[in-house]
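Read the structure below first, then the notes.
Only a single protein chain was left out; the remaining protein chains are all shown in position.
Should a chain be cited, it is by its letter among A and B, assigned in written order, with residues numbered from 1 in that chain.
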Amino acid sequence: MNAPLLKIRDATKYFGGLCAVNRVSFDVHQGEIVGLIGPNGAGKTTLFNAITGFYPPTSGKVFYKDKDVTGFKPHQLVERGISRSFQLITLFSNLSVLRNVAISLHLQTDIDFWGSLFHTPSYLKKQKVAETKIMEILRYTGLENFKDTLANSLSHGYQKTLNFAIAIGTNPELLMLDEPLCALSPERSSAIQKLILTVRDKGVTILLIEHNMKALFPICDRIVVLDAGVKIAEGTPKVIGENPEVISAYLGGAVDVSETR
Amino acid sequence: MNRNDWLKWVSLAAVVIALFLIPVFIKNPYWMLVLTLLWNYIIVAQGFRYIATTGEYSFAHVPLMGMGGYASALLVMKLGMSFWLALPLAVLVTAIISAIIYYPCLRTTGTFFFFASFAFGEVMRLCWVRFKNPFGGVGGLSHIPRPDPIHIPGLPIVEFTLFSHTSYYYLILVFMLFSVLTMYLLENSRLGAIAAAIKESKILASFVGIRVWRYEMIIFVIASAFAALGGCLYAHYMTLLVPEEFYWGLAIYVCIWAVVGGMGHFTGPIVGTIVFGLIKELLRPFPQIVPLIYGLILAATLALLPEGLISLPKKILLWNKRRLSRLRRDK
Partner (left out) sequence: MTLLYLQMIVNGTMIGFQLALFATGLTLVYGIMLIINFAHGELYMLGGFAVFLFFDQLRLNYFVSLALAMIVVAIVATVTERIFFKPMRGQHIPSFIMSCGLVFVLQVLAVLVFDVKDKAVDSVFPGVVKIFGVTLSMERLAIIVISTVIISAFYIFLQRSRFGRAMRAVMQNPEAAALQGVNIDQVCSSAMGIGAALAAAAGGLLAPVFILNPWIGPDLTWEGFIVVCLGGKTSLPGTLLAAFILGYIKSFVSTLADPMVARMCSAAILGIILTLRPQGLLGHE
């Protein structure tokens, strides 16, 4: 069993006197898709924020490839191969879809400042190469027809897809998605679920927060459950679906795992 | 190159040639002064806009213009340096000072960035008032020498005395064109793409690996270099430098020129500076009411044409299109 890609140890976050995340620990292994679920206010997004540099955790440690990355700023994490998408639409609104993805390739495009200043032939060649990479991402996320559309003119479903495309554009090894399927039409939702699986097959490890259990259970290898800031369960979807604590945390309705397979 | 691009290049060339030909037709020293100052202010206004490409409005920009002027004036007057050496040195010194001023401001954004930039810029400006030696206090620096003449072997000597209106006009025109060209290239370079990303969403920019602070700092310092350039040229042209000049009044004026011109488009500040400069000249018999008219134009622009004057042609075209399509429908 190889060492975990991401190790979270006793992550804790206090806001004033309120404890939003309380000593949460779990691992994510290379190539896995791990789902993070829990009722509203359980602390899932707070945990994400604390691990991805939005704010530092009050205490606890985060290890990526056995290196301590606790409290690292977002750009430092992206440089190391961790990328994150947001629950609320966060895009470069007034820029085209093409430029949105182009910017996400920032770290993989060599800067060549002087070339870009004078638009030298070598710079223009590099632009062409970058454009092929961008079109590839647009193609497999289904956005190629929108390449010149302004990001804020897209429908909600396609904006979420663009969110996803930007996160992928950074070429991450670990992709953290915050409610990627939230408020999507069934067809967009299944498109993104397929994308998540495709991305995993390319070797990317995925940690995602999601409410929609029917969508989550078929694609996750493991599930971690949070309630009121505390981890209450961890295991395969089948085990979680039958866990009485999880069921009661969600206040009613056992999740019939058989229905979701 | 298609027809549109060709048209753009030709009209641009025509404009530049016209600018160079102006002194041939206009000999009146007053108008030379007005136009020269106009080109000078364009350097500063364009620099203000350059900072705004990251989404921030800086109120340290105009004080830094003053700093450039003071630095070059002092280098020439106290250290006996030649203007031509003092100019780049003053720009360098001011760029370093701007880095110090903007560094703490990086933590702030929006309104609070401009308050913070005002605060630190003001501390710097008050130093000119407080320390009579070397800055000259409230009275500032006077009798700032004009640049020394340029001797290029084979060509006539170019002088910049108080009567050499034409040569100083060309000096500032050349620097203005250089500044505008440079900022244009920068905006369309990789740095400009990064600035646009930062302006849209600092958070998302950092989450794709952009070191927001680093790039903001680079852009702020470059803009300050241009402000300093404008300040140096200004100081040695007017030969007089007073701290009051670089207070909030001019800072707001620069902001108004840029905003009314149109912040969204590269040439917005140029249009704004020229329009307001012309209005000031039209109101020469009534100098008291100039700020009033400025204020009313600003209010009207923000209310009716928020994207600025530069968006007027597009809006007229759009309005015309709609009018024609309505006529066609009614037929």
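We adopt the following convention: a residue touches a chain if its C-beta (ideal position, glycine included) is under 8 Å from a C-beta of that chain, and two chains touch if they have at least 3 such contacts.
All values derive from a computational prediction rather than experimental measurement.
J.: Using the touch definition given at the top, which of the shown chains does the missing chain touch?
T.: Result: the unshown chain touches B.
J.: In the full complex, which of B:96, B:181 or B:289 touches the chain missing from this view?
T.: B:289
J.: Per the definition of touch given earlier, which of B:115, B:163, B:178 or B:319 contacts the omitted chain?
T.: Looking across B:115, B:163, B:178 or B:319, the contact with the absent chain belongs to B:115.
J.: Using the touch definition from the top, which of B:14, B:79, B:96 or B:126 touches the missing chain?
T.: Counting the whole complex, the residue in contact with the absent chain is B:126.
J.: When the complex is taken as a whole, what residues of chain B touch the one chain not shown?
T.: Listed in rising order, the touching residues are 57, 104-105, 107-108, 110-112, 114-116, 118-120, 122-123, 126-127, 129-130, 248-249, 252, 255-256, 259, 288-289, 291-292, 294-299, 302-303, 306.
Criterion: only the chains that are shown with their structure count from here on.
J.: For chain A and chain B, let me know how many angstrom lie between their CA-based centres, rounded off.
T.: For chain A versus chain B, the centre distance works out to 43 Å.
J.: For a test of understanding, state which residues of chain A touch chain B in their complex under the given definition.
T.: By the definition above, chain A touches chain B via 52-53, 73-75, 78-79, 83-84, 86, 90-95, 99, 102-104, 106-107, 111-113, 116-119, 166, 169-170.
J.: Of all residues in chain B, which touch chain A in the complex?
T.: Residues 185-186, 188-191, 193-194, 196-197, 200-201, 203-212.
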